[in-house]
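Excluded from the complex is one protein chain; the other protein chains are retained at their positions.
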Amino acid sequence: MTSLFNDNDLWGPLDPSADAGYGEDRPARKGFFTDTSICIGCKACEVACKEWNDVPADHFDMTATSYDNSHSLNANQWRHVAFVERPAGPAPVDLGMPGVAPTDAVSAGSTAGGAGSTAGGLLDNGADAAPDFRWLMSSDVCKHCTHAACLDVCPTGSLFRSEFGTVVVQDDICNGCGYCVPACPYGVISRREGPDGSRNVGIAQKCTLCYDRLDAGKTPACAQACPTQSIQFGDVEELRERADARVAQLHEAGVMDARLYGNDPDDGVGGAGAFFLLLDEPEVYGMPPDPVVTTKDLPQMFRRATTAAVVMFAGAALSFLGRRP
Amino acid sequence: MSPAEPHLEQRDTEAVPGRPGRRKGGRGGERSMVPEAEFTSYYGRPIVKPAPWEADIPAYLFAGGLAAGSSLIAAGADLTGRPALRRTGRLGALGALGVSMFALVHDLGKPSRFYNMLRTAKLTSPMSVGTWILSLYGPWAGLAAAAEGTRLLPESARRRAPVALLGRLDRPTGVLAAVFAPPVAAYTAVLLSDTATPSWHEAFRELPFVFVGSGAAAAAGLGLLAAPVHETGPVRRLAAGAAALELVMEHRMEQSMGLTAEPLHHGKVGRLMRAAKGLTAAGAVGAALGGRHRGLAAASGLALLAGSACTRFGIFEAGQASARDPKYTVVPQRERLEREGPVRYRE
Amino acid sequence: MAEAHPVGFQWVMEAKARGAKVIHVDPRFTRTSALADTYVPIRAGSDIAFLGGIVNHVLSNELDFRDYVVAYTNAATIVSGDFRDTDDLDGLFSGFDPETRTYDPSSWQYAEEQEERSAAQADDSGDTETQRETAAGLQSESHGMQVQGNPPRDPSLQHPNCVYQILKRHYARYTPEMVARTCGVSEEQFLEVAQAWAENSRRDRTTALVYSVGWTQHSVGVQYIRTGAILQLLLGNMGRPGGGIMALRGHASIQGSTDIPTLFNLLPGYLPMPNAEEHQSLEQWIDAVRKPGSKGFWSNAGAYGVNLLKAYWGEAATPENDFCFDYLPKITGDHGTYRTVMDMIDGQVKGYFLLGQNPAVGSAHGRAQRLGMANLDWVVVRDLFEIESATFWKTSPEVATGEIVPEQCRTEVFLMPAASHTEKEGTFTQTQRMLQWREKALDPKGDCRSELWFFYHLGRMVRERYAGSTDERDRPLLDLAWDYPTHGGPGDGEWGEPDAEAVLKEINGYEVATGRPLSSFTEMRDDGSTLGGCWIYTGVFADGVNQAARRKPGAEQGYVAPEWGWAWPANRRMLYNRASADPEGRPWSERKAYVWWDEAAQEWTGHDVPDFEKTKPPTYLPAEDAEGVAAIAGADPFIMQGDGKGALFVPQGLIDGPMPTHYEPVESPFRNPFYAQQANPTRKDYVREDNPMNPSPPEEHSEVFPYVFTTSRLTEHHTAGGMSRYVARLAELQPEMFVEVSPELAAERGLENGGFATIVTLRSAIEARVLVTERLSPLRVDGRVIHQVWLPYHWGEGGLVTGDSANDLIGVSLDPNVLIQESKVGTCDVQPGRRPTGPALRELVADYLRRSQGTTGEGERP
Partner (left out) sequence: MPKAFLGWPVLRQLTGRDTLGRGAAVRSPRTDATVARTETADSVARSVCPYCAVGCGQLVYVKDDEVVQIEGDPDSPVNRGRLCPKGSASKNLVTSPLRQTTVKYRAPYATDWVDLDLEIAMEMIADRVVKARNDTWQELDEKQRRVRRTLGIASLGGATLDNEENYLIKKLFTAMGAIQIENQARI
């Protein structure tokens, strides 16, 4: 069972804004396609997002993990650029996702696809030849899942599905229960704990896909700023086609590492509204390899809990059915 | 866990600098239930986020279970004519309910907006469902306790209209509270399981039974502790049954959780869980065998209460630990991928 | 480019998406490398060897675009038989004077038709010592060389002394083996680049060379760019779409501040500041620019000069008084910023204005900068924030070392809050010479004021103080045309904001009698009937319209987008674009059509404004005795050059030689593999105790500083940090000073990722967090392994995030042509842990000085 009232309302392909009660005149679902093969790691997305959404500075210390000093997606970081320095590596494990190469076709290379390779001089005397090396950069963001666990577990209705199919926190509603935080399979949303004096401290915060800008017919701040259009904004349907074409193009160019992540409406979250073209395994970028929305199992959970409650009631009753004092 | 602070404590300097970690899974040795798995992560940073909850929530889990079990015992005692046990149950339920409510509100980022919980009725949200369950349970439990209170008033006061009405509602409210009590004890398992926290979610099949067992055991423990031994016969039976249920289901849970059971055995959580099992078992045995002895009954009751608390804190912390280590997110998903391929919807 | 100019990099990505191959050559693997098809690590300071190797590859395999080279460059021109190359003189050209360490370039000149050397050539080939001291190289570069008469040419390129053959011989020793040995680049990778470059050039294809201005920060900086120019000319990539050399400059209007310079050696429009020796009259000054009898567009310099003087002194400037030429102060040598700082330390300077500039962090040798400022009577700092240059008296590292004691520092400091770019209107000139007008969004807050306001009112007040003076020396101030209209804005009445558009109109120029704005510098007259403050900007107010404010959307125009803003000169978006057509005026190929001769209309046309006289046909041949513009033939695209040809060989205008030659950086761990001459022999040094240089071979003890360091920018910060360290959004992205080291060097010196390292030179020692990364790799150079470390230079002690300044490490040694410091390469030592604080810091540096016995006093260096 994967539904409560309507088909697929807990899992499977779904038009999320229709499911959330928006009528026929609703706009097309909006989302991001982040093509990490052309990300230059400039962090314009992080800054543009913070400027528009008034997201406070998070911390001012260096993590010494490549150029990533933003650490992770969280209430104070709605876009997060990951920096991965690694050898042009072994064949990726076949995720079974569209666009994953057969493992024997992968060694070719990273040179054509957006990751340079060093071929340092042939060195002896203690200096090894530089290995094939690449520096992957990827701007992560809320996935705006079709089946959004954060939204579904929210007890107040603060997290809601917008008419654009996006998942948005209503700052005036959230009471900071924090339930959305562990619910998210990507670790995106969190409660803003500071710094003192910032707005919305105590409540859950994450990317809104610039709901107010969409309302005004504008592009979200990050996508508008992105210098190389690594972050592309548009109708999810159209973006999915664009992503398929791009991955095919990269494969043709010999970049067999390229694969799409989150684009499949049949996947564990019903397809993400914000999906990615990656050049390595998702966990390399800090993303789960094959996430499944927790509410997929919700009916089963409730059944088990109901049984347990009955057991408890019956057990208590039985205990009192014995001898009277 | 705050979004700003975790950075400081989680800031990691990898052994291989500037490169995402790749390390062997299955650390910790003999209890590992899966083959050693190599996995990749982003500088060892968590993928999913731990819940921003602190001791309030495991305390709530404990107190909620205690309240539910106590209401059941109170109703049973009422219907079978055990007034002291009834009083213990009703007042215990109210007290535990009070602790629960305080913990729930205290844990909010914006406590002043607690009432927004009643803004919606969301079937997809165990917290919303739980709120409504509590809303159905709480008033009856409260009224039952109030009715219990009226018994303490002088006769003349008890004849006044509102008080008299309460007195007449004594048994119905107690029974209604008992009807709504088990969901209070059971839903909290769904509350934890309906998350991406690996060690909570993977426990979803057995956790409700563990929790109702734990709640009933704790309530039985309170009964043993506070009620005179001549009234606690059913409670001793309940204690034994509940403890058995909890222990058996907890064992099955660990079997079915795979790698995500690992955090239940490590460090502080491991100590809590071992204590939980020991205390619960000891309390149950003590109750069953020595429950007629006042001192032993009290000791058994305390052990059951403590065991239940340890279970809640242990399971809570195990989940938090599983969220902080990307291994528990990546490896099970990787294994499933290798086993079954990606999760895909099929008509 | 992705690092420092990310938005510009979108066009590289666009090209890549269309099939372009992107090659990135850099000492370290950057964000640009990550997106490039090929990344080539190189030893900092060896670029001439690398590019020279490609020149050799092109010439020895005859891969040049021969039709272009013969017609459009001076390849065929025959050079004097007296010329001797570095091959003969072991790294020196003929004419070197070891006494002054400068050249007499007489022997570099073109061979003569007649016996006598032409006056123009002889004129400019004189005293290069003066030229070096006055940064005249910069003038000459923009002025082009002067050529009189018709030097002999051999279009077959076979004459042993034709430029082509000289060039071929000069670069013959730049073999792949030598490139590998010098640059640390593998031969295979070098050849990959050379072949890709050559294959993607000529008739149907073009290759673009993009450099960031770190290239200019070398003791051979000008010659770096010259090598690129030679290569691009040989391959036919100049003046053609998709080709060229793109300088990525680093500041919003740094191009504008060179065009309308605040530079000691220049006046607006690249007119030279007159020097006391040669320019005591208007005529001498004008003739020095236009060189009577010479060819090309500079022959109209008289009009440009007179229009400037007329713009400065208005009605007071008349033909009778040489348009007040005498009012111009005269330079007598090096008055550059580094010389001035030394003069400050020596107590010769009273007051200093810092206008949105932070030399305490941003200039080389930070300690000298700060000690200089602490020895002034007063400093006026105009900035958005309380930058280090405003607080040197209380927060600088020298306060910690005890070298500056606040209670004993006499310098008065005025920190004047500045208006931001949103709070004033005016034009910026971006890196492609395009002016864009900014609308004012709102008034500045509080006491924040624009520079326009500050200088207008300062001028007004200074003039008031001299009012009534009868001293002749005050006439330049009293006669100054300084009556700009003011309007509302932050100040009222007397303190109003000057009208920026009125200033732009003066820059553009107008007819004095009617006030009609000029539409082109060709309308400028040398009789005082027109005035204009910067001749190359004439046209920005054509037809009385502020052309820089044009905002026709890019999507509604072709790719050249000529109706967005305005580019000098004459709204040309690409210089020398006549070269995009063949000598007959037809596009070299359909793919690469840009500007061409329309036979029917008898004029040049195309996608851009032709950089050529519009109706001069390709077949035009000048008369034998033609001068000036008329002497440029219809097939000569490089119209600012005396012979209309692209200069592969430069007989005049460069202090350090007619052809780029590999010299080692001033601080290098290596002996020059090419020649006995170690470093640029003509570089400008300041040999002083407070400016010691680390020893380099053949000097002893260079091993005390075994590593090479280079510095550059991070995407997340801006230069010295004055506009980023005080901005939370940026400060949090790169919050601490760090040093990048290879895993190998980390192992060698026990450096831990995330820990601290101390980097030491003879100027100072700084500390930085360590980032161990494979993006830096050791190179094998001249038979041994060399480690390079990389430092960003954005930090100081002010702002939201603080750290040591990399510029404190750098000594002052300058390129002789333009007097820019060598700050992109030096040697250093790296030690684990934090640096000592307080006086112990100087003791550490002194200890290194003892160990290296570095050059601190008088004495020649190789």
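Read from first to last, the chains carry the letters A, B and C; within each, the first residue is number 1.
As a working rule, a residue touches a chain if its C-beta (ideal position, glycine included) is under 8 Å from a C-beta of that chain, and two chains touch if they have at least 3 such contacts.
In this text, all values refer to a predicted model and were calculated from it rather than measured experimentally.
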Chains in view touching the one left out: A, B, C
Touch with the omitted chain, as defined above, among C:V193, C:M273, C:M574 or C:V609: C:M273
Of C:R438, C:R586 or C:R688, the residue in touch with the unshown chain: C:R438
Which of C:Q223, C:Q357 or C:S805 contacts the chain that the document leaves out: C:Q357
Residue of C:A36, C:I260, C:L575 or C:M693 touching the missing chain in the full complex: C:I260
For subunit B, residues in touch with the removed chain: 118-124
Where the unshown chain meets subunit A, residue by residue: 4-5, 9, 16-17, 19-23, 42-44, 46-48, 51-52, 151-152, 157-158, 160-163, 168, 170, 172-173, 211-213, 215-216, 218-219, 221, 224-227, 229
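One rule holds in what follows: only the chains that are shown with their structure count from here on.
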Interchain centroid distance [CA atoms averaged], subunit A/subunit B, Å: 30
Whole-Å separation of chain centres (CA-atom averages), subunit A against subunit C: 45
Shared-contact residues (touching 2 or more other chains) in subunit A: 58-59, 61, 63-64, 66, 85
Residues of subunit C engaged with two or more neighbouring chains: 753-754, 771, 773-774
Of all residues in subunit A, those that touch subunit B in their complex: 2, 4, 8, 10-13, 58-59, 61, 63-66, 68, 71-72, 74-77, 82, 84-86, 93, 95-97, 149, 152-158, 173-179, 181-195, 201-204, 264-268, 270, 281, 283-292, 294-295, 297-298, 300-302, 304-313, 315-320, 322-325
Subunit B residues touching subunit A - in the complex, by the definition given at the top: 2-5, 7-8, 10-14, 17-20, 39-43, 45-53, 68-69, 72-73, 76-77, 79-82, 107-114, 116-117, 119-120, 122-128, 131, 178-179, 181-183, 185-187, 189-191, 193-197, 200-201, 204-209, 211-213, 215-216, 230-231, 233-235, 237-238, 241-242, 245, 319, 323, 326, 329-330, 333-334, 336-338, 341-346
Complex contacts: residues of subunit C adjacent to subunit A: 2, 6-7, 9-10, 13, 24, 29, 31-39, 41, 180, 184-186, 188-189, 714-716, 728-736, 738, 744, 753-754, 769-771, 773-775, 777-780, 784-785, 800-801
